[in-house]
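Shown next, in structure tokens, is the structure this report addresses.
All protein chains of the complex are present and in place, except for one that has been dropped.
Up next, chain A:
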Amino acid sequence: MTLLERSSKELQEGLHKGEFKLVDLINETYQRIEEVDGDVQAFLALNKEKALEEAKEKDQVPPNERGPLFGLPIGIKDNIVTEGLETTCASKILKGFIPIYDATVIKKIKEAGMIIVGKLNMDEFAMGSSTETSYYKKTKNPWDLERVPGGSSGGSAASVAAGEVPFALGTDTGGSIRQPAAFCGVVGMKPTYGRVSRFGAVAFASSLDQIGPITRNVYDNALLLEVIAGVDPNDSTSADVPVPNYVSKLDGNIQGLRIAVPKEFLGEGVGESVRQSVLDALEVFKSLGATVEEVSLPHSKYALATYYILSSSEASSNLARYDGIRYGFRAEGVKNLMDLYKQTRAQGFGDEVKRRIMLGTYSLSAGTYDAYYKKAQQVRTLIKQDYDKVFEDYDVIVGPTTPSPAFKLGEKIDDPLTMYANDILTIPINLAGVPAISIPCGFDNGLPLGLQIIGKHFDEETVYRAAYAFEQATDFHKQTPGLGGK
């Protein structure tokens, strides 16, 4: 077994026994990247020199001063700012941008002793479901290089699935952690809105965005969330709610857990292999002592339209800052300041970003505001109430993460609405603001499928407990794609 196939526990054991040093671990990480990233193309920037230097320093730290994540390698989605390390949001408009401070989550993982390996590819400004809208490269799904890794955190999920890093951070506005986690057969958590500080996460839709962990197993995921969670004076929307010690609650016991299965999540548009894998998963939960009942989330079918209005409106405002003045790309040969703005943005943004900026601007403009933006906010209330109501009687909601396994590169890129429809099962969760995880639950012709477990506000603990129990009872998470001769 290579170092990179080990869990955090196994890695710390090996380090503790002196089997290998952190320098060996980080060296092997970059060797693996060299070996497979030509195919996978998950990374946009590497932090090699600094990472190796840090590993050498950290090797001197005595074992009793090390926490469970100390010295372990992590990849960061390229919309989370890292001081001194280029951060582009996979957009031309931020080419060469060097952040002058660390995001709060970056500060926190550094305090925990983690070593940043590099920055990971994504859909431009996190707008997309396939990582194909990146200005720089197309990341491939490690299970089938002709298919997309999902998005927008496609680089994060693919790098973990490919064994390049055991940990990655992603962001999720409408499914951008969970959908790629499902497509790549890894574990991805979108925490409750407010659980993790958004300070330093480049804003897409501020009322929906959350940072979360992507890992190969549930235990490591919980470990990382515990590190990055918590209130932050730099983010007034981060919640002052105590962060539990998640991993201490992972005992595999879910006797009496009340599971709700929304009929809308297994209905029209959901593929047969996906439906079957969820039904099988429900049998596993029952055998572990959980109860399973069908419920209804009647406003589910309105979530997609609501999301595209709200997220695009917020994006049109958030992305107004890219004007070519203080940082990033600036168009040449312009006549005046207005021309500079228009040309910089025309040349700096890709089509999907432009579409959403225009949709958002339209939704917010005089004459359409009430019919679009306000209407969508009202429907958001109805969607949220659906979830509140179900959670009066149940502990978690379970369903598929995506309607189908990973699709082929190029298959949906020219048809925005078909691409958007891929997120119908993840989007409502962001609108309701509740936490949800995607874990591996099966395969369709060698392509991974994801199970989504949704919890109450700030109850990531129960979500992790359910996910862990399922993982212990199955072995989907132990399978790896056959990359680089493995």
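Throughout what follows, contacts are C-beta pairs under 8 Å (C-beta built on N, C-alpha and C of every residue); 3 or more make two chains touch, one makes a residue touch a chain; residues count from 1.
Throughout what follows, contacts and distances are computed from a predicted model.
**Student:** Since a chain is absent, check the UniProt entry for it and pick the matching name: "Electron transfer flavoprotein subunit beta", "Peptide/nickel transport system permease protein", "Microcin ABC transporter ATP-binding protein" or "Aspartyl/glutamyl-tRNA(Asn/Gln) amidotransferase subunit C".
**Tutor:** "Aspartyl/glutamyl-tRNA(Asn/Gln) amidotransferase subunit C"
**Student:** Of the residues A:48, A:110 or A:355, which one touches the chain left out of the display?
**Tutor:** Only one listed residue reaches the unshown chain, and that is A:355.
**Student:** Write down which of A:309, A:409 or A:483 is the residue touching the left-out chain.
**Tutor:** A:309
**Student:** Could you tell which one of A:245, A:381 or A:479 touches the chain left off the display?
**Tutor:** Final answer for the missing-chain contact: A:381.
**Student:** Determine and list the chain A residues touching the chain excluded from the picture.
**Tutor:** 96-98, 100-101, 193-194, 207, 233, 236-237, 239, 299, 301-302, 305-306, 308-309, 316, 320, 323-328, 330, 334-343, 345-346, 349, 354-355, 357-359, 361-362, 365, 368, 371-372, 374-382, 384, 416-417, 432-433, 457
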